[in-house]
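Left out: one protein chain. Kept in place: all the others.
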């Protein structure tokens, strides 16, 4: 059965903890183990930070929408901003020796490392969306 | 400055704790004292329970929307369901001796006791809404 | 995340139910109802609910306390409350249920009161 939780915040960093607390409740409810739960929290955090800073360029009046879709075996989180989007295939690799001392550019790398699927797209009604999916480990 | 947080859940009791965790984050952020914070949490809980059970009659596919609007001096929480609404002026008084042993009928009484303003209305786009407002104590 | 845990113990013919957690709509209320029913079915009719570790009681939970009280009375028993927290005291006061429930802060006095 699919369940959906939606959360919408103003584009302010101070609301990011609120998204984290919902993420925590959702992963606890789905019984992800503690490690997975904390990496999922971090990936969602990075997506929300990007939506606020890059997508909405910190315009507090623009909202960031976070949608959690829970299924038996997987959690999918959609983070939508009101920006133009960007080309995620053109990102430099933050682990290459040239970029290692770069103070930024690790957010999407974090997401890709911690989640099973990361897909950026343009929302049909405007704004850009990143979809983050994490499967439950088969035990 | 006004800030808005919106949360939308399926009509299932298991999501009620999630609303509580957001309510807690919001009241903490607004620096309500511990007592007020816990009564606000309870009032919002009652509103969400009513939206799920009375408004949406536990149809999991109907959503409950909770909107937190924070201002310097007050928190307003709107809880919207997809039901028909009801006449809140016709409710029996749960504290009258006739009703004292009634196992239900205290939810709205809780809300009215703990919040400064409680107003039920019909949403222009359908469903019913309760608005709960709590002012910060002047210190 | 069980919302309410209930342990029962016996002090003479008084049954003390130590509640811990939340008495709220759904699981918590149901657990309380079933525990009280089980006691009554066992012929235990002097019931003392220890609320010292109850953190949260919503309007359904208060309703369930009322139902437990009525059911116990209807079965010829008595139900009293022990160790209400500040929050529960406030709730019983505003709902005027202080006039319904006999409440105690001391376990021995509470037990003796059933005699």
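Letters A, B and C mark the chains as written, and numbering starts fresh at 1 in each.
Just so we're on the same page, a residue touches a chain if its C-beta (ideal position, glycine included) is under 8 Å from a C-beta of that chain, and two chains touch if they have at least 3 such contacts.
Here the structure is a predicted model, which is why all the values come from computation and not from measurement.
Although it is not drawn, the missing chain touches A when the whole complex is taken into account. Considering the complete assembly, subunit A touches the hidden chain via residues 13, 16-17, 38, 42, 45-46, 49, 53, 94-95, 100-107, 109-110, 113.
Going forward, only the chains that are shown with their structure count from here on.
The set of chains in contact with subunit A as well as subunit C comprises B. Closest to the middle of the protein, by Cα centroid, lies chain B. Subunit A and subunit C have centres, each the mean of its CA atoms, that are 45 Å apart.
Computed from the mean C-alpha positions, the centre of subunit B lies at a distance of 27 Å from the centre of subunit C.
The set of subunit C residues touching two or more other chains comprises 1. Residue numbers of subunit B whose C-beta contacts span two or more other chains: 17.
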